[in-house]
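The other protein chains are all here in position, but one chain of the complex has been omitted.
First chain written, first letter: the chains are A and B, and each begins at residue 1.
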Amino acid sequence: MSRVAVVLTLIAIVVAPLGVVVAPARAQSGTIEIWHWETPPARVEGIEQLFARYEQETGVKVEQVPINFPDYQTKLLSGMATGQLPDIILINPPQLPILMENNAVVPVDDIFQSLDNQFVIPEALSNPYKVDGQQYAIPVFGVYWPMTYRADLYAEAGLEPPKTWDETLAAAEALMLDQDGDGVTDVYGFCLPVSSNGNYGSQVVWSFLRSNGGDIVAVENGEETVVFDSPENIETYTFLAQLAEYSPPGKENLDWGATELLIKSGRCATVMYNGAWIRELAANDPELLEKYAMAPMPAPEGKESRHTGYPRAITVTRTADIDAVAAFLEWLYQPENHADLLNIEAGLFMPVTEATASSDAFLNHPVVAQVADLVTVQAQVGSSIDIIGFTGPEGAPHASQIESSFVLGKVLQRIVLEGESPVAAVAWGAKQYQDIIEN
Amino acid sequence: MATLECSSQKKSSDLKALASRLLSWLERDGPLSFLLTLPSVVWMLGIIGYPVGLVFWLSLHNQRSIEKNVPFVGLDNYAKILHKSEFWESARLTVIWSLGNLLLIVPIGIAIAVVLNLQFYGQRTVRTWSLLPWMFPIVVNVLMWRWILDPVAGVLNYLMRQIGLVDQPVSFFASRETAMLAVILVNAWRWTPFMAVVTLAAMQTISGTLYEAARVDGASSWAIFWRITFPLIRPAVANTAFILVIWLFNMFPPIWLMTQGGPGDGTATLPVLIYKQGLHLFRMSNAATISVLLLVMFIVPFTTIYLVTFGRRKLS
Partner (left out) sequence: MRPSLGQRLLIYAILLMLVLVYISPIYWTLITSFKKLPEMMASTPTFFPEDATLQHYRDVLYESRYTTFMRNSIVVGVAATVLTLLLSVGAAYSLSRLRFRGKTLFSLGILLVYLFPGILLIIPLFRVMANLGLYDNIISVVLVHVILALPFGIWTLRSFFDGVPVELEDAARIDGASRLRVLAQIFTPLIAPGIATVAIFSFVVSWNDYLFPAILLSSPSNQTVPVGIAGWTSAYSINWGQISAASILTVVPVIFFFGLVGRYFVQGLAAGAVKE
């Protein structure tokens, strides 16, 4: 008998914890569930507090599910396959075609109109989410990628921040610094990723490529044509291969995390990056923070600089309670609440409504006030952003696959790491893109 | 009341009879073994059998992401994949990866076992703890090494500069060859102790009198190892190496966590390719087709060859 008891106890031990874990998995109705990929602990915590305030004021619970960015698309697809989607999904423009193709989200023209009338959302930010005259997503904050540089080192070397590509090369060469004289470079002229292990390597190539007037696909009436194999793009890659010489060893693995680490330890004289490192540096090393400045990305002589950037946006799923979501968004976009959302990662999340951009709640946040110059540059850059697959009036149906294939980074890797000629590597890239749109 | 009691008594006695019938039924080999093996069988069919069927099904259909009503395409997927240079390159890398690991793990593992089989102070402790690196989570193992190999602040680069091997920091992941070498070395670091412990166990089953007899005959240590030790440990070593190769063909986490298949696709073995096709690009049918090819081109032939040469008794 005692053996039976032992077995039963064992089974109870197995089943009990499973029950604990399984029970809270489903959110109860009447709550709004949101998926996003702002996973750093501080951001999750900040969002939690903001939503708690909404619940206090209205009694409506808003629940967040932070998902690692690399898993985001997987989660979206499996959610659609099983019909288990939240009410709100945060996306960048490339994710929209996938959601629409599977009929997962609904147009939000009414909500958008109401918010736009009250707070003014610039068309440049909302247009990528407009399909056939209908608005499918509402921008909620912007993330922009200007050039970041060590102003102190530039000043010491008597250099101006580069505006052209030639100046960029010259500055990068001059700012390879061995500060402690041990024969090893401590500061690198330009931290250029030559990587394809994450989005960063392709994001940087994208900005240079666009500044030179190049593109990946052209879209007309829903038909995509690969335009990657162009003289402009070959020229861009030739330039980037030269610039890569002033990038630190390990450039082939530079993703967001590794690059932020280099920035936070002051080892990049110049780098293209967003403001994600600002809040933490303000808290841990304000002295180093003071040394950084931002400027628009350099462009070839006589061309206009373009930037990587995303108006991150809110989509509403088919199963959502539209009225509840509308009420929540109405509250969220009130400048004082909206500013609190942006300031969760102060210095990175940029306003997308004129009301919030000029509100005291946003501008008076200690970090935003401390790095006012950096915020100004980022906001300015926000008006010259390009999104992969969304450079024309029509979005590319395969935008998400094109972006997440990281072919832009892979082409640079072929040139820099394997010595392939830019002409051949770009032709290879065009073939990869052709494969993607044909499938 | 009385009838009620009676019926409940009857019921309980019925129940008792049923239970004892059940128990006596379970005294027989057939039913008892059915009861005891059924859960394992169901489990294996559910987690392996059905999914494997699904892989074959997917490889014959064209599933691009999650759409319903997937069209049947016969062997088109196979034709498509077999025509891609990407696939053959990845297959080549799978061979290099498996062979490289095997050639490090097995000889070094045996050598370590030989040393541990000698008598020295602290022998017991060392033998026990030698399995520790294998018990570390792969993630911890890989991240530890990634930090050591870090080109900007890693300690290995510093040491290499100190002894004059290089004068500027180098990155081990900048070229396909060094990246592959680094991944293989890190993985071998983890698996060599496992090989050593198994070999050591086999060595300890060898009776001491054999050695003494050989020594009396004046055989050298070298000859003793090759004439006595090695033939006797060969079955255990062969079995372990066999399982190891199968695992190596399929190993995904160490490569993924070190390089994600980079630089370029220089460390993208077939498992990495499957993962990328399936869970990054969501080409379910492509991923399934490559899985079947991995099975048919690598695992099945290798297992067959092994069973024919070494392990016939294994199945009995």
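Methods note: contacts are C-beta pairs under 8 Å (C-beta built on N, C-alpha and C of every residue); 3 or more make two chains touch, one makes a residue touch a chain.
None of the values given here were measured: they were computed from a predicted structure.
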| item | value |
| --- | --- |
| Touch criterion as defined above, residue of A:Asp255, A:Glu290, A:Asp321 or A:Glu394 at the omitted chain | A:Asp255 |
| Residue, one of B:Leu143, B:Ala223 or B:Ile305, that touches the chain absent here | B:Leu143 |
| Touch list for subunit A against the chain that is not drawn | 3, 7, 10-11, 13-14, 17-18, 20-22, 25, 39-42, 44, 65-71, 74-75, 78, 81-82, 84, 180, 182, 184, 186, 198, 255-258, 260-261, 264-265, 267, 276-277, 280, 284-285 |
| Those residues of subunit B which, in the complete complex, touch the missing chain | 23, 26-27, 29-30, 32-37, 39-41, 43-44, 46-48, 50-52, 54-55, 58, 112, 115, 118-120, 124, 126-129, 131-133, 135-140, 143-148, 150, 152-153, 155, 158, 169, 189, 193, 197-198, 200-202, 205, 211, 236, 239-240, 243, 246, 249-250, 252-253, 257, 270-271, 274-275, 278-279, 284, 287-288, 291-292, 294-295, 299, 303, 314-315 |
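Keep in mind that, in the parts below, only the chains that are shown with their structure count from here on.
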| item | value |
| --- | --- |
| Distance between the centres, which are taken as Cα means, of subunit B and subunit A, whole angstrom | 37 |
| Partner subunit A, residues of subunit B touching it in the complex | 64-66, 150-153, 157, 161, 167-171, 173-176, 259-260, 262-264, 279-283 |
| Touching residues on subunit A, where the partner in the complex is subunit B | 73-74, 77-78, 80-81, 98, 102, 183-185, 195-197, 248-253, 262, 265, 267, 401, 404-405, 410, 413-414, 417-418, 439 |
